[in-house]
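Omission of a single protein chain aside, the complex is shown with its protein chains in their original locations.
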Amino acid sequence: MDMLANVVEELGRVSENPSPEAVGRMMKLLRNVFFPNLYRETAPGPAERMVAAILEEQTGSRDTADAFVAELPAIRDLLYKDVAAVAHNDPAVTSIAEIVLSYPAITVMMHYRVAHSLLEMGVAMLPRMITELAHSATGVDIHPAAKIGEYFAIDHGTGIVVGATSIIGDHVMLYQGVTLGAKNFSYDSDGRPIDKPRHPILEDNVTVYSNTSILGRVTVGHDTVVGGNVWLTHDVPPFSRILQTNAVTEPIFEHGAGI
Amino acid sequence: MDMLANVVEELGRVSENPSPEAVGRMMKLLRNVFFPNLYRETAPGPAERMVAAILEEQTGSRDTADAFVAELPAIRDLLYKDVAAVAHNDPAVTSIAEIVLSYPAITVMMHYRVAHSLLEMGVAMLPRMITELAHSATGVDIHPAAKIGEYFAIDHGTGIVVGATSIIGDHVMLYQGVTLGAKNFSYDSDGRPIDKPRHPILEDNVTVYSNTSILGRVTVGHDTVVGGNVWLTHDVPPFSRILQTNAVTEPIFEHGAGI
Amino acid sequence: MDMLANVVEELGRVSENPSPEAVGRMMKLLRNVFFPNLYRETAPGPAERMVAAILEEQTGSRDTADAFVAELPAIRDLLYKDVAAVAHNDPAVTSIAEIVLSYPAITVMMHYRVAHSLLEMGVAMLPRMITELAHSATGVDIHPAAKIGEYFAIDHGTGIVVGATSIIGDHVMLYQGVTLGAKNFSYDSDGRPIDKPRHPILEDNVTVYSNTSILGRVTVGHDTVVGGNVWLTHDVPPFSRILQTNAVTEPIFEHGAGI
Amino acid sequence: MDMLANVVEELGRVSENPSPEAVGRMMKLLRNVFFPNLYRETAPGPAERMVAAILEEQTGSRDTADAFVAELPAIRDLLYKDVAAVAHNDPAVTSIAEIVLSYPAITVMMHYRVAHSLLEMGVAMLPRMITELAHSATGVDIHPAAKIGEYFAIDHGTGIVVGATSIIGDHVMLYQGVTLGAKNFSYDSDGRPIDKPRHPILEDNVTVYSNTSILGRVTVGHDTVVGGNVWLTHDVPPFSRILQTNAVTEPIFEHGAGI
Amino acid sequence: MDMLANVVEELGRVSENPSPEAVGRMMKLLRNVFFPNLYRETAPGPAERMVAAILEEQTGSRDTADAFVAELPAIRDLLYKDVAAVAHNDPAVTSIAEIVLSYPAITVMMHYRVAHSLLEMGVAMLPRMITELAHSATGVDIHPAAKIGEYFAIDHGTGIVVGATSIIGDHVMLYQGVTLGAKNFSYDSDGRPIDKPRHPILEDNVTVYSNTSILGRVTVGHDTVVGGNVWLTHDVPPFSRILQTNAVTEPIFEHGAGI
Partner (left out) sequence: MDMLANVVEELGRVSENPSPEAVGRMMKLLRNVFFPNLYRETAPGPAERMVAAILEEQTGSRDTADAFVAELPAIRDLLYKDVAAVAHNDPAVTSIAEIVLSYPAITVMMHYRVAHSLLEMGVAMLPRMITELAHSATGVDIHPAAKIGEYFAIDHGTGIVVGATSIIGDHVMLYQGVTLGAKNFSYDSDGRPIDKPRHPILEDNVTVYSNTSILGRVTVGHDTVVGGNVWLTHDVPPFSRILQTNAVTEPIFEHGAGI
């Protein structure tokens, strides 16, 4: 396997990488920027300047840092819409503060929306480290390169995977364990897998229930509901409802027999 | 969307919320109370008093704090039964200490049983923060309002979701990725989703295998086994066995073709 | 339930257990040993000696500590092959460093390969604590007793479970939510579940897609692809392709109806 | 030297001692009890209960813990008088908060007054650990057994030593580097030094300037000022002023010659 | 005593004060700004921006923060001259790095010169907290309001006190335990001590040896050496040498008699 030689060679070189601790501190500061009445370790203005300083250090570019800070109000608006979407989709919610403080959805989306913004500015490595922080904390893995519209909601979240070339419209809701994945891919002449569109497109107003896998560059039409535990690898027209074919039920003759 | 206006308004107000650090410290002290021979940072008696002090501070109520401490022996008894249930269901167990120290099940149940007890006393916000701590650490998300009987067992756990109005009997075992979720819900005149019974009831002696989703206010009768990867949205009589209909198997003609 | 008496009795005894903090420090040092150009908190030579010291302290055996250090180069070789396997299977990879720094796969495999090596040397308790660290951080739960070949790849990982008696060949790829589990087991005369082979065997070149459950001592033949969301409890011949039978699609007549 | 045999013997035995970390936490909580408007990590009520819990754990006695908490208002009154004394003696003070937040005097006196109270209740080991914490932070070493009246002031403090049998009246001010020490002592038949009154008595309204040493069981009468750099080993009547005899001044003939 | 009423009243009000943790972080960042080749936690440019952000937050003024950052090169030049002065005065120095990394002098002067600069800009409370940090770490207490010239050197430092209205010229060296203090002061009609010039003036090229106390608004002329353990309360002309009058020596007749 040629790839092993690459691994040995690349890991044999000294490399300079972003510091995970700095990334963690930056995300904590951003909580103060986005939700200044809930998190008050640092005032929003100074927090923005510290974020800029950390970004400048980790990327080596002051322009990038300043450009990112200029994006913060827009990211905040998107995040508030995500909060609204969660509130809209969960009857157990008792207050907006509860969503921000104890729903993984907001942790996930804050990390994703920040990482996506940085990736669009051409920042390397950092965006993936940011989403991986959220992945480790919540079990939700959204690639920073995925495109996600407004009012995106997830509930419990654990096990959700959204691949790098996924495109998600507005008002989409994903339940736990949903995969938007790739089915297969081909290799270039150097044996490296080719990075081309290979993940699903979900149009507006799509809901996907728990543990369903949608794979490949398929399009799920708008205003569609996909039930749970479905394995979906083909296009779906708008206004559809997809369900797993019924499971069989048998009586148990021996008590406690297992399955 | 009206909900966004709510979000902006509520997040624009200064609010006083429990401290996540204090919650974390309280849960660490409770380990010493429940398992004094395994965790010995703090002696059980003083640990209880510190728990009471933290609770008083975070809830603003000394009565609540004292009432909770009075509940600790009962919670401990429930936890020990959960430990016994895990031991009963996993042949890989080599000692009881191993379960407490390295099975996520005990982390999950300690947080859930404490949070449920606090919720029953009328404490706000704190219970959800407590279960979210366990969710982040283990990938298991049990809503503190769910009702769970004795001898509850989970194994690896990741991805389990138990919704707020679920009712679970005694001797129930859930494998990883199982969802006890809601199918749908309606909205009140203000556009807020209505909180009413919408999650499943599992009677005594039910086992649910990995990645199965059970949705809506359905009842799974006692002494039933639900196989894995099943999408279940209807009632099941006692003594049943539910299985996914068989998958199809085809020969692969091209080696390495993907799916 | 007799098991409860065991629980109460065993937890009533004072016991001496490994320190989770020491285990965490050891794993952090091992990052420096395996990837000295990416993690540079401690030079590799001294890091090895500190690892040995921690192991000696936690196991009480200097011989074990020295034997483990002698295994480190072999574990490192296995890890580099796992890195190569991830690179081979994900088109989104932009550099090898990115894999090590931001893919949970490497966290998982570093913990598993270290824990498996210690378990083979007869070390108790510690191996499970090590894999549980990775489980908590990544949502992937691989039992240290499982046997896993070379070039093992997982991608997002969350929800993967690999049971204690699983046997996995070379060049195997598991997607998120895959369970290699047990179907049932019997009890000995003391009411303790019997630990015997009860998890699947996956031969070389097997790929299993997201959320599939494979249960029991079944063999999945080499060069096989198992699709996602499949419930598989029987043997599969080599060169197979297993798919969930198709889900049904219905038009939605009422907009926003849920499922 | 017989004492070495004692050292080897006593250090060869396993002993159970208070935890320095717990002591540090307790003192931090007490800041919240004494100065609730300046330090707000913990509300005063819960802080008192946590202090009680820590004390119970470290001393093994709940009675001691409760008795100490009952003393807190009295200790607080004494501390406020010490703050007033500092304000009275330093023209550089701009606010009372400044004294509490940035004068070592208050750190010193909070530790001493707490330690002295515990020592009077018969608590062993802990009082010395508490004053040593302040000694390390401020360079001021007041033995918990010393008796100190009201309105005690120190300014910069570094180097002040107040021995175990010292007795200090009200309105006393000590500048930096002042020693209230012992001149000599005798040994018992086992070769251990005998603990009897051997440090000075300072009556009310005494001020001692920097770097002066007062040694032995001498009495400095009330309303007396002792200048700096004096070596004083005899009694002084009330209303005295003690000065070092004048230093000699010589012209320097060679520039930069040193001394 | 009226002052006690003030204390009780002021401490009874809620007040907003700078965070000691933030101050500590700021000083750590400044090490990276001043000595970028020795401390490399943060690159100098970003470190400056983070310092500005912390200052803005703690003082509530962005102008102050920006003004302070503009002063940093000047402060750095002064600090380097202090380093040179230490190197000039200690034969035990083996490298400049050794001075910065292991001499308290540089810790002291970095904190003093930063605090003095902030005080001159009119910042309240913060300067005293900064110098008190250095006081606690080194035992050297220099009031931020004191004026100190270039090439200031201290050696071991412990116990040095430099009062608020002291004026120190260039090329001055103070040994450990030296006090530049006040002798007395008067009170205003409210019973508050009056803040007017009351500490010594040391002209250029003055050296003061260990444990000497110089008190009151006296002037020590340039090119003067003051020996150790002197109590000095009067003016000294330039080019002087001041010594303690000789101590008496007596034979000891009884061995081990003490003093």
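Lettered A, B, C, D and E in written order, each chain numbered from 1.
In this section, contacts are C-beta pairs under 8 Å (C-beta built on N, C-alpha and C of every residue); 3 or more make two chains touch, one makes a residue touch a chain.
On a predicted model such as this, the values are computed, not experimentally measured, just so you know.
Put simply, the missing chain touches C, D, E once the whole complex is considered.
Within the full complex, the residue among C:R62, C:K196 or C:H234 touching the omitted chain is C:R62.
Taking the complete complex into account, E:H156 is the one of E:H156, E:R192 or E:R217 that touches the chain left out.
Contacts to the hidden chain, counted on chain E, fall at residues 35, 37-38, 80-81, 83-85, 87-98, 100-104, 137-139, 151, 155-159, 175-177, 183-185, 209-211, 215, 227-230, 233, 243-252, 255-259.
Within the complete assembly, residues 1, 3-4, 6-8, 10-15, 17, 20, 124-125, 128-129, 132, 135-136, 139-141, 143, 145, 158-159, 161, 163-164, 177, 179, 181-182, 185, 191-196, 198, 205, 207, 209, 211-213, 215, 223-225, 227, 229-232, 236, 239-245, 257-259 of chain D touch the chain that is not shown. Chain C meets the missing chain through residues 42-43, 45-50, 52-54, 56-57, 62.
Operating definition for what follows: only the chains that are shown with their structure count from here on.
When the CA atoms of chain B are superposed on those of chain E, the rotation angle is 180 degrees to the nearest 5. By residue number, over half of the touching pairs seen at A-C are also found at B-C, the match among A-E, B-C or B-D.
Chain D has its Cα centroid 52 Å from the Cα centroid of chain B.
Separating the CA-averaged centres of chain C and chain D is a span of 57 Å. Inter-chain spacing, taken between the CA centroids of chain A and chain B, is 24 Å. Multi-chain contact residues, meaning those touching two or more other chains, do not occur anywhere in chain E. Contacts between chains form some other arrangement here, matching none of path, ring, star or all-to-all.
Under the touch rule stated earlier, the contacting chain pairs are A-B, A-C, A-E, B-C, B-D, D-E.
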